[in-house]
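For this depiction, one protein chain was excluded, whereas all remaining protein chains were kept in their positions.
Just so it is clear, A and B label the chains in written order, and each chain counts residues from 1 on its own.
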Amino acid sequence: MRYQTLTRALLIPVVGALTMTACANSDSNNTASGNDCVTGADVAAVAASDGGGAATTAPTTGTTGTNTGKTYTIAFLGALSGNNPQLGINEANAVQLAVKQANDAGTLPFTLKYTSSDDEGAPDKAPAAAQKLIDDPSVVAVVGPPFSGTTKAAEPALSDAGLLSVSPSATNPALTSQGFKTFFRVVPPDDAQGQEAAALLQKYAKSVYLVDDTSEYGKGLADVIQKELGSTSIKVTREGVSDKTQDYSSIAQKVKNANVDAMYYAGYYQGASLFAKSLKAVGYSCLAMSDDGTNDDQFIKGAQDSAEGWLFTCPCADARVDPKAKSFLDAYKTEFNADPGTYSPESYDAANAIIAAMSTISGDVTRDKVVEAVKKVDYAGLTKQVKFEPNGEVSGKTIFVYGVDNGKRVLKGTTTDLLK
Amino acid sequence: MNTNGTVRRRTGLWHNEDARRFVSLVATGVLIALLTGADGSQDDSLLAFRESLLSIRLPICVGLMVLLWAVFYVGQRRRISLSPAVTGAAFRQRLRQMPVVRWLLIVAVVGAALVLPPFLSGFWQTVLVNQVGIYVLLAAGLNVVVGWAGLLDLGYIAFFAIGAYTTAYFTGTLPIAPPFVVNPFVAIIFAVLACLVAGVLLGTPTLRLRGDYLAVVTLGFGEIVRIVALNGDDFTNGPRGATNIPHPSITLPFGVHFTVPGLDWKVDWDGSLRWGIDSLPYWYLLLVLTALVVFLLSRLEHSRVGRAWTAIREDEVAAQANGVRTVRLKLLAFAIGASTSGVAGVIYASKVGFISPDNFILQYSIFVLAYVIFGGMGSLTGVVLGAALLTALPEFLRDYVAAADRPTYLGAVLVLMMIFRPAGLVPAGRRKAEITAQQASDPPGSSVQQADQPEAGQPEAGPTASPAGAVGGGQ
Partner (left out) sequence: MSLQEFCQFTILGLTRGSLYALIALGYTLVYGVLQLINFAHSEVFMMGGFGGMFVIRALLGPSPGMQSFALATFYLVLGMLAGAAAGGLTAWVLERVAYRPLRKRNAPKLAFLISAIGASVFLFNFAGKLWSRQPQFVPQFFEVNKPIFDIFGATMTLIQVVIVGSAFAMMVFLDRLVATTKLGQGIRAVAQDAPTAALMGVDIDKTISRTFVLGGLLGGAAGFMFGMFSLVQYNMGFLPGIKAFAAAVLGGIGNIRGAMVGGLLLGLVENWSAIFIDTKWSDVIAFVALVLVLMFRPTGILGERLGRSA
């Protein structure tokens, strides 16, 4: 009895829908072709030569070759496990590599050691993870944390202990105005990237669908872009979709239905690659852009052919793309049997800037001296000239644009070039 | 032990207890080899297996397990089984007969908690406060809901969130300005109130649901609270969370001023207590709070209310028939659990100074529940111990295993614990008393150790005498 009524109840809408396929709406598929929007492939590829700053790959500022026999530790603090460990692993590896290379070069008056402390990417674990490093008297400098949330949680303790931390990827603008005395970062804050991304969108589109991943990073960036575009005539539709989502079909459908010229996804590569697939599935073919969190080969690996034509804004020069950073790429690959990922070069720069600063210190290296030395450092890194403003922001704020061409990430140029 | 053998005469290697144990131990050996071995790769799904299983690691791990089996085997053949005298049950019973020992133990633990922390490293002090202390409070609160009233709550962390966000609001660190800014100490009052209200709001419509329906509704509530915090940018600052939540401070109405004549020793304290970035003062604050909560709760456990909760847990219909106001009492349990969680939220927020929705994810609700059941549902001592041990475990492992593998060990510990001590670390006295009382009416011979004797099994699960229990008993 019950079985039959139920099956019927379930089947009726399905069967009904199937039988009515004849009423197919003929003009439903015109949006993709009818809309004359710019795609990623149309974005002018400028000669990539002026990519990064002057790139030298090894710290060369070492003063003397006489090793005093002292050992100091540079630590990585960040997520090595938990829900989003890949950024942390990219960065930790790069720090490890920088330390190894500095030791191998043999120009430093001391020996460096590497250690790491895992905060699982969770703000509640970050203070203890930071404390672990603070307790170790040999740790004189920290690279990390990668995320803004963990930075906010860990930084009071680090700041209180006078332990330097240079983040390769915490981009929340507010971080440098919280009164953290020992916080520096080698990436420009979100507002720099957001402004440039907005300018690009303004150039190529009249209507924009702005999707963030509701993470601190994605939302922060999308907020900046929305604010920038708000003062223009461009129509912006804003939507959020949780970064833990595994099914992007409904949001992709909404983007498609909105009939926009461009879509910007603010978030990380994992969500972006699924989103890209769903966008392709619904037939969205206009400009798709994303940010530095997506600018990773894992994105292409996941999205496969759906990745084609995506553009990324990134305050980073990518070691895989920049020909000058080849030696870094090779060394990384030999060491870890993997390609450097997002923020590996930044992290490498951060570690090398710290090492460069340490080599200028006369006498014993102490935490205080390292902080003072880093304030004065001027180091030619892979991604930029590392030089800090008094509040801890890095001076160079160049934003690069990358794109996916034939399944490879290529540098399209700086935003300044593209906006010309 | 071997219930199968007595009822059904099944021969064959697989049905031989020793052979079976051998196979499972060898399998465990392989697992250990893999677990301690190399990490896998995205492109080569067999890499980890090759690296771990084709190395010396495999024979070592399996060899150790075979050795373990041999010890068991020989032990059993010689009938050197553990007598009840040395097993936990008998030990505890003897403890109960010697209250002095028990008190000594308690004094030793409390003494250690008071005296030891200053000698620990800063890392362990931070862990003691941020993980251990906070989760002990949370677990003590959840114990009221799950252990005593028998309500399965999978969204408990939501109240922790409400407590923390209330603190952020009343210390003026959220985008919306509060009517007045207060010290986090005063915020405790508001947090408790907010959690009480939230507990009652959640409880009123849902408490008539039973068992797993309640579980899924509370789970939904937990997620709703988190997502609202995440998406309610204008009120909660969204994923950016609240930063710079101040530390509490208090000025006592009296100071301590005295000089010791003859010695150059002067005490001049105006009575103000300030907490800061240092973890140690927070530890003592948490210790006082936990002691207070544990004291109040233990009073409650043996009160009329506590007995009513037990009645509800064991058989709600019967309790109602006997005049227990079930809805009101369940609400009370919910509210008490919620407010304890709220207090923990206040302390956490002011200790770390930063909260964001990432602090209140579903996994944490599940973990708190695991701590409660691991420790021994319904037993305050057990719950406190369980939470302390399990929160400290991953931090212990930090120095010994790869960071990413720590949760794997936690999972294994949970499973093993439940297999070998299903009632938890320190099983609840009351439940035990109930079972012993029931067993007293059984024929003699059904002994103390009900865990190993399905024949004497009275399902401990409460109202829904699960067929699982019945199955075991029926064998």
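We take it that contacts are C-beta pairs under 8 Å (C-beta built on N, C-alpha and C of every residue); 3 or more make two chains touch, one makes a residue touch a chain.
Here the structure is a predicted model, which means the values were calculated and not measured.
Q: Of A:73, A:86, A:151 or A:290, which one is in contact with the hidden chain?
A: A:86
Q: Identify the residue among B:186, B:277, B:327 or B:418 that touches the chain left out of the display.
A: Missing-chain contact among the listed residues: B:418.
Q: Using the touch definition from the top, which of B:76, B:183 or B:231 touches the missing chain?
A: B:231
Q: Counting contacts across the full complex, list the positions on chain A that touch the omitted chain.
A: Interface residues of chain A facing the absent chain: 2-3, 6, 10, 14, 17-18, 20-21, 23-26, 28-29, 83, 85-86, 214, 239-242, 244-247, 249-251, 253-254, 257, 270, 273-274, 280-281, 298, 301-302, 304.
Q: Determine and list the chain B residues touching the chain excluded from the picture.
A: 3, 34-35, 39-43, 45, 48-49, 146, 152, 205-206, 208-210, 212-213, 215-217, 219-221, 223-224, 227-228, 230-231, 362, 366, 369-370, 373-374, 377, 404-405, 407-408, 410-415, 417-419, 422-424, 450-452, 454, 457, 459-462, 464, 466-475
In this text, only the chains that are shown with their structure count from here on.
Q: Mind listing the chain A positions that touch chain B in their complex?
A: Per the stated touch rule, the residues are 80-81, 85, 116, 118, 120, 122-125, 127-128, 131-132, 134-135, 148-149, 152-153, 156-157, 160, 172, 174, 178, 214-216, 219-220, 240, 242, 301.
Q: Mind pulling up the chain B residues that touch chain A in the complex?
A: Touch residues, chain B against chain A: 42, 121-123, 125-127, 130-131, 227, 230-231, 233, 238-241, 243-244, 277, 279, 348, 352-356, 358-359, 395, 398, 402-407.
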